[in-house]
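Shown next, in structure tokens, is the structure this report addresses.
One protein chain is absent from this view; the other protein chains keep their places.
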Amino acid sequence: MAVPASGTARPSSTILQAAYGGILRYPLLVALAAVIVLFSLASPVFLTAANLQSILVNNVTLLVIVTIAMTFAVAVGGIDLSVGTAIDFASFAFVSLVLAGQPVGVAALAGLASGALVGAFNAVLISLIGISPFLATLGTLFIGRSLQQILTNGGNPVYLPPAGVPEAFRFLGRGTLAGIPVPLVIAGALILVATLVFARTRFGRVAIAIGIQPDVVRYSGVASRAHVAVTFILVGLIAAVAGLILTATVTVYIPSSGNAFLLNAIGATFIGTTLSPLGRPNIPGTVLGVLLLGIVANGLLLTGLNFYWQQVGTGTLIFAVLALSFARRRHAKA
Amino acid sequence: MSVELDLTPLSPLGQEATPAGPALGGQIAALALRAGSLIAFAVIVAVFAITAPYFLSVGNIGNVVGQSAIPGVLAVGLTIVLIAGGSNVVTGGIDLSLAANMGLSAAVYATLAQAGYGDGTAVAAALLTGGIIGAVNAFAVVVAGIVPLLATLAVMNVVAGIELVLTQNTVIPATTPLLSALSSSGPLGIPVLGLVLVVFTLIVGAIVQFTPTGLRLYAVGEFPEAGRAAGLPVRRLTAGAFVASGLCGGFAGILSVSNLSGSTTGSGEMLLPVVVTALLGAVFSRRLVPTIGGTLLSTLFVGILVNGFQLLNISSTLVNGVQGILILLVVSATTLLRKKEA
Partner (left out) sequence: MTLPAHRPGAALSFSAIVKHFDGAQALAGASLTVPRGTVHGLVGQNGAGKSTLIKLLAGLHQADDGQIEIDGVEHRTLTPHLVETLGIHFIHQDRLLVPTFTVGEALFLGREPRIAGTPFLDRRLMQRRAADILDDYFGIRIPNSALIRDLSTAERQIVQITRALLDQPKVLVFDEPTAALVRREADILFRLIRRLRDEGVTILYVSHYLNEIEALCDAVTVLRNGRDVATLPLAQTSASEIAGLMIARDIGEMFPKRDVVPGHDILKVHGLQLSGKYHDVSFSLRRGEVLGLTGLLGSGAKDVLRTLFGLDQADGGTIEIDGQPARRLDPVRAAQRELALVPEDRRRNGVALDMTVGENLTLSSLKQFTRFGFLETARERGEADRLIARLEIKTAGRDALVRTLSGGNQQKVAIAKWLSRHSQIYLLDEPTVGVDIGSKVEIYRLIGDLAERGAGVIVLSSDLTELVGITDRILVLFRGRVIRAFASAETTPEAVLAASTGSSEVLRHVG
């Protein structure tokens, strides 16, 4: 084994360098692996099938759907603060129509349409009037809150009486397909479709291009404003799916409850975006971001730490991950 | 054929027509926007005054100002960040951690008060808490280079979590001489909190609108290159704005303890209303930029709406809707205005 003399001193440092480079390149996977190792050492329960399923069902399913919606908004260089509004409107329409005796399918379609309507309102503000997405969706969020107050006589929840829950409704929230919970199946399908949209469709490609350099898209003779409009409608529609599942699971509509997802969805989207090799919004990154948040929340609980440390943990994690990724960008530029 | 040599360069069109044409139109439109919002303000006050006679009483006006104190202090803090960060909310100035900051500072204050520490220690600790949160934001934005929207979002999560850990999600009651003084009524039955808001905005307003430092904050936010060209310490000014905003959060925390006789959870609810209030404030300034005075007016405007709705027995949650519609109207108007000018 002839090792060049000059090389003998190096291996440890090159391994360190490679490790450092790896962390910089795939920080999300590294972070996820580290967190999983940490928690499986800390708690014997963590790596059990039951717990992993619990993570997926309780911490991931709904958030991943909302975050996919957010990823589309971020892909075109925007943000959507009104995803919760779309969730609420879908939920309200769904519950109200089921309560009124409409077939579950009709009610679900109406729910999806309500979410898309919220998106369409944003689309008009953003693409037609030219308001920045942050402000436009902030306005929508506020108007949506008040509308829900009006619709519910001051914020009363709309319950579905236990006796009156149709089978299809129950199936959507609690049913299983081949042993897998239906919400998880839907989330999985959405992940696949959204991944395909970004990787393999013209729509996804143009959306990404708009997010990177909108002027070039316009100067290339591509209808960028129409693309942005469709994207925001799509965001409302996807968020509405989360609204339907949420309602079917808890069999109640509580006004303005959709907002609970907002900040985690933004956080997970940007974790996935800033930590991807090209720094673009992307579905795998989004999914990993949601998993990371979900695992940390679950793991902190399992390790016996006080429930309230969850938020500190996830917040610190998001902060650290963002700081790391911005440091990586500087590293890449230098 | 002799040709006169024309030695002067010519304008693109050689037209000496008033270049102020479009700009003047813009000025008029801006004026209309500002006058319109002031008139709307006045009309709403008038409507309330007529339909609810109690509305214009000194006691009620005092109540409005007193109830506006906490959101007002937060909105002022946010305004400083908006000024120094520029008008683009996503890449520029925003501090999403303000409301959580208030919650944690209040919890720190209440915890110390309950543990028997004096007002001096508790006040210092609450302000220190706010200042540290501001410093973390400043570090994340200026040193780590994270966009403010994300940086302050992450900090917000951490801060809200620490508050939960500290309070175990319970109310921590607190009574101290300072708190009693703050929650009492002053001359003419005006709540002390209202007076505090007025004095606070006067002081911050004096600094931001009337000192070189304030002017430089505007320069850094609107056009960092111009700031750099003028030799300003751009990064230090931006960092300072976040720290100032953090201190406002700490101050609002103290006020909220006095208002609620303790620290309570759910401060996060205040975040987006405060953001909207601060953004709306820009219509009350001649230049359509965020100002401390404009933010005070905007805060009072929202306070009056809530109060008037209560007096008229309309659900005060509808104020949200009015705010939403207002912000969309204002932003549409300014956006269309800018398009015209461009």
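Side notes on the structure shown:
Each chain gets a letter, A and B, in the order it is written, and its residues are counted from 1.
Simple rule for what comes next: a residue touches a chain if its C-beta (ideal position, glycine included) is under 8 Å from a C-beta of that chain, and two chains touch if they have at least 3 such contacts.
Fair warning: this is a prediction, and the values are worked out from it, not measured in the lab.
The chain omitted from view is touched by exactly one of A:177, A:278 or A:320, namely A:278.
Screening A:53, A:156 or A:201 against the full complex identifies A:201 as the residue touching the chain left out. In the complete complex, the residue from B:56, B:115, B:206 or B:314 that touches the missing chain is B:206. Only one residue from A:185, A:212, A:250 or A:301 touches the chain missing from this view: A:212. Interface residues of chain B with the unshown chain, by the touch rule above, are 3, 5-16, 19-20, 23-24, 26-27, 206, 210-212, 214-216, 218-219, 222-223, 225-227, 229-232, 287-289, 341. One chain of the complex is left out; on chain A, the residues touching it are 200-203, 205-206, 208-209, 212-213, 215-223, 278-279.
As a convention for this text, only the chains that are shown with their structure count from here on.
Centre-to-centre separation between chain A and chain B, using Cα means, comes to 30 Å. Contact residues on chain B toward chain A in their complex (touch as defined above): 88-90, 140, 144-146, 149-151, 153-162, 164-165, 168-169, 272, 275-276, 279, 315, 317-325, 327-328, 331-332, 335-336, 339.
By the touch rule above, chain A contacts chain B in their complex via residues 79, 81, 125, 129-136, 138-147, 149-150, 154-155, 263, 266-267, 270, 306, 308-316, 318-319, 322-323, 326-327, 329-330.
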